[in-house]
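Handing you this structure, nothing more for now.
The complex appears here without one of its protein chains, the remainder shown in place.
Up next, subunit A:
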Amino acid sequence: MIQINGLAKSYTNDSEKIEVLKDLSLTIEDHSYVSIVGPSGSGKSTLLHTIGGLEPIDRGEIWVNDQAVHKLKDKQLAKLRLKEIGYVFQQFQLLPTATALENVMMPLLNVFSSKEIKEKAKVALERVGLEHRINHLPSRLSGGEQQRVAIARAIVTNPSIILADEPTGNLDSETGEKIIGLLEEIHANDDVIVVLITHDQAIAERTDQQISLLDGKVKVATLSEL
């Protein structure tokens, strides 16, 4: 479960303080499939990053699976991301000189033996349907394939939460549909929380819960909250 209470986050830009998230509170239940929507600059990505501890917060509380993210040290945050969270980015964020297999192996380096890592990475790539492309560099893969590699990298550690920041933003609609389908399949099979940011209302409507942000605040929450 993800529990956020009174979250505030601001940036300073040319000495001007911009409040991105303002006293934001919400709850995401276990095994839920959630979308975050809102206009550009509403704080969607910042919210996603703060959940995984990628960005420090100004105030408030963030609880992930009963762990107080806002209090964790760097090493504990890294452990949280390794064990509990898998990130998927709009720009894929793959290492350009590493193959698909090596990119997926990355989170597990120094955690298991190299043989085990390789096996786990191969399984993850098979799950996303890229078993035939494991030795290809990102530059030799299509956008959809690169995003699949990124998803494989996110699930290789068997996380309980997948945070996807506009995973279809750089893809055509057909490929985007496949990626969303893949995430939904993972959500269904692995019983994990999937939180995705999207601008596509159709995609948002397929999720169990929509969180709409406007000016750093939750505009519309679940139907029950409404």
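Please note the rule applied: a residue touches a chain if its C-beta (ideal position, glycine included) is under 8 Å from a C-beta of that chain, and two chains touch if they have at least 3 such contacts; residues count from 1.
The rule is short, and it goes like this: contacts and distances are computed from a predicted model.
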Considering the UniProt annotation of the chain absent from this complex, which name among "NADH-quinone oxidoreductase subunit A", "Putative hemin transport system permease protein HrtB", "HEXXH motif-containing protein" or "GNAT family N-acetyltransferase" applies?
"Putative hemin transport system permease protein HrtB"
Of A:46, A:147 or A:168, the residue touching the omitted chain is A:46
Which candidate, A:27, A:65, A:93 or A:212, sits in contact with the chain we can't see?
A:93
Given A:70, A:83 or A:206, the residue that touches the chain left out of view is A:83
Of A:68, A:109 or A:188, which residue touches the hidden chain?
A:109
Touching residues of subunit A against the unshown chain: what are they?
11, 45-46, 49, 52-56, 74-75, 78-83, 85, 87, 89, 93, 95-99, 102, 105-107, 109-110, 114, 118, 137, 139, 153-154, 157
